[in-house]
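With one protein chain withheld, the remaining protein chains of the complex are depicted in position.
Here the chain labels run A, B and C in written order, and each chain numbers its own residues starting at 1.
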């Protein structure tokens, strides 16, 4: 049995963790904590969970976190940027494990974080101890570890879509462009004018236009990792363009990845290469060029589906890769990482198909 | 007064032409013809037009086309690929003008058309006589002409979004990538499994993956035109990647254009450059980097709105450009072209704002 | 020429008035006033209006309202409940006309308003002087008047859908049930959790469940008017059930009206009766039973479309009636009323078809 608690209770990711954990044969929720909604039943904020959990939301205090940590094996944390170390220290001191769903401990070089997140990092040492883990890419690093940085949604879809091609060594440096699209759950649950249905429906736009999105360096770090660069020397990494957009839909991320290669491939070669690379990965599905993947195929799941293609006219790899941003892009991968560090099969509780349509 | 007829009556583009022409002070509809829906009132297929037009759909026969042409000044044609010349000849023989909304006469070199459309061209001579016209780019070519190729939706949004930057001469050859997204009206009105709401809603995917979409050479031809290449020598043109996707919305195209430049720009410089380039163009709106354009801002109109930006880390121009695919991308531009060749102000009947929200 | 001003600038109704007035050959905007967004361009809040209006939003002060009124013929007011009289008095004192889009002056008996709106009415006298006007129902009352109460969206669709049947005298008292559905623009533009796309999309629910919606007595007053009851004696009116729901769409109201009749009709008889009743009404469209009306047929317009039917098994009239809630349900009808009281044809600027699809 895995006893777990969640810091950050009312957002979509916590709701999705709790939804998925209903079917997890080992999981047992201890506590949920937040500074918002204190005293409310979980179902007051996650109406679909009515009848599935008895807990009420506890106030996010050091005392309550300590008490929760003591009864838990793992604590999942989702709090605003810069606030993770405060709570993580308490959990680690209690000898328990952490999955951090935010970005505080995702970068090996704390300077990268400080530059892109515009803050002084509250605990650089903690970031050095943390392990960033997309299991399909670097699960070996995470085994037995206690402090896991759960990857961002866009970097997950992009890194998985790039990995087999990157490993060939034939992608030309500085040619990678990632055109990304996300449903509105990726923008969080706080009401704002641009998110209300009347403004968002039947509408589509770019945001963070021109290179400013914070997931850019996270993807660059992953590329550096996959191409053998020193993660502590970001000056040796290559630059990419990562350009996100907002889709008028609830869930789903699609990234279209472009990269020039220094040799040509057929679509069939790429399909074979990708299929082989992921043949032992239960959560990755590779499709041939005739079947561009759709976000709905992975709706509400921990799957990543992708279609790699090649345009010989331009010598460019073009890969489309989809995940559910709060599934594999957040809650699903957090559970997968929890399974991984607790030593049970990664697929535990996660092998269910998408709801379609 | 401009008397006009439409060949192709039941699709979305004809419906939009008729909707927009309600407010056109000069236009007078003569006939609508189609081989489908013959004998039906227009409102049987375009319910919103009830009470606005009396005509019934006439059978698409040579005799009826001839009669319609004789009473019209202009005929708008939208028929399947390869069928335009048959009807166009009748109209031209009657001494009347044509706006062809399809692709039959868009390419100067008929070989380009034959390669990408996979057919023998039925009348290469006609294609040489035709004038392809995005008015903001090449209106001088069209003045007084009788045979106009109305541009494709994606090429319109892309060409307008690229033009000012292309004209600097600083875009590096073969670095242009266009990631395009379109609402479902772009896929036509014929029912198909992938278009029904249950499959399309809350879903997003690429299509024509890896370089095969027919709008690719049309954009390449436009780039060749803007960079002074010989349109009859496609072997001298540069290659681009044009990758389309389907948005779960009714109308709207967004293209995100990436291009490496051999000198750097600030966002402000680009904003000034684009604003100046389009200062006399009533249908083009340029926004600063802080305001990425939204498809809804141009919903149902003949406007094209765009936000140019630059990423100095990668030396790439990133432009987002939006149109309504059946507005400026089809019906609106057809009316603009009709105004142009009939010698009245291009804006006639087209200066109305988008419905928002 | 009609010079007009608008109090209440940033909401959807003002945006729609300004959008529709672009095509109005007589209208000239003087000022827009609000206590929010002061100093902003109109297009800062209504992006689709960029290039169409130069005015900036003026602060909503007595001095500014007086100045605006002096240069205007009509002032359209949309402010929170209970605040109309303060501004209306200034306009009336300046000898100008008012269209109030809210509910402050909709009831002849101020007690009805006070009961349903839960406030003391700030100026009962003003409410007696006001004229409530759905032009198709009571235009004679409004001619030449200065203080017009523009009807609510649901009451407009319902009253028009009921009128011909009510006038037969064969509807059995206390049997009317109105099941109403509205798009989210009906809920205003202020962000709230239940309105964000992620919560609202792919979702449907009732609200104000069990009889509490404020449009109930407005519909009852209209029924009383149509059946010859004394509007100052609400104790003599019949009760209805009016039950609203929220549709996952931007615009559009549909009401399904049920009423027992004391004699039977065929669908054809009803179609003939309704068609005749509205034969001179350019904004009302009647359809036969085989064509249930769709909200999209009237999208963005001032039309009301309806399909009356009869179920002989239950002796019930069943009418479906649709409008655009911010078209005929608010802005369109306000312009129609403005035309009416200014003595120009009601259709001026309003005879344009819906955007479809």
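We adopt the following convention: a residue touches a chain if its C-beta (ideal position, glycine included) is under 8 Å from a C-beta of that chain, and two chains touch if they have at least 3 such contacts.
For clarity, every value in this text was computed on a predicted model and none was experimentally measured.
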{"item": "Of C:91, C:250 or C:335, the one touching the omitted chain in the full complex", "value": "C:250"}
{"item": "Touching residue (missing chain; options C:119, C:174, C:236 or C:347)", "value": "C:174"}
{"item": "Residue, one of A:29, A:112, A:160 or A:250, that touches the chain absent here", "value": "A:250"}
{"item": "For chain B, residues in touch with the removed chain", "value": "12, 183-185, 189, 191-193, 195-198, 200-202, 248-250"}
{"item": "Interface with the unshown chain - residue positions in chain C", "value": "174, 177, 179, 181, 183, 198-199, 201-207, 209-211, 239-241, 243, 245, 247-252, 254, 256, 258, 267, 289, 292-296, 299, 307, 309-311, 313-314, 316, 318, 320, 322, 357"}
{"item": "Residues belonging to chain A that touch the chain removed from view", "value": "12, 15, 19, 22-23, 46-52, 185, 201-202, 250-251, 282, 285, 294, 296-301, 351-357"}
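We adopt the following convention: only the chains that are shown with their structure count from here on.
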{"item": "Shared interface numbering between chain C and chain A [over half = same, under half = different]", "value": "same"}
{"item": "Chain whose averaged C-alpha position falls nearest the assembly-wide average", "value": "B"}
{"item": "Separation of chain A from chain B, taking each centre as the mean of its C-alpha atoms, in whole Å", "value": "39"}
{"item": "For chain B paired with chain C, centre-to-centre distance based on mean C-alpha positions, whole Å", "value": "38"}
{"item": "Distance from the mean Cα position of chain C to that of chain A, given in whole angstrom", "value": "47"}
{"item": "Residues of chain A engaged with two or more neighbouring chains", "value": "183, 198, 201-202, 248-250"}
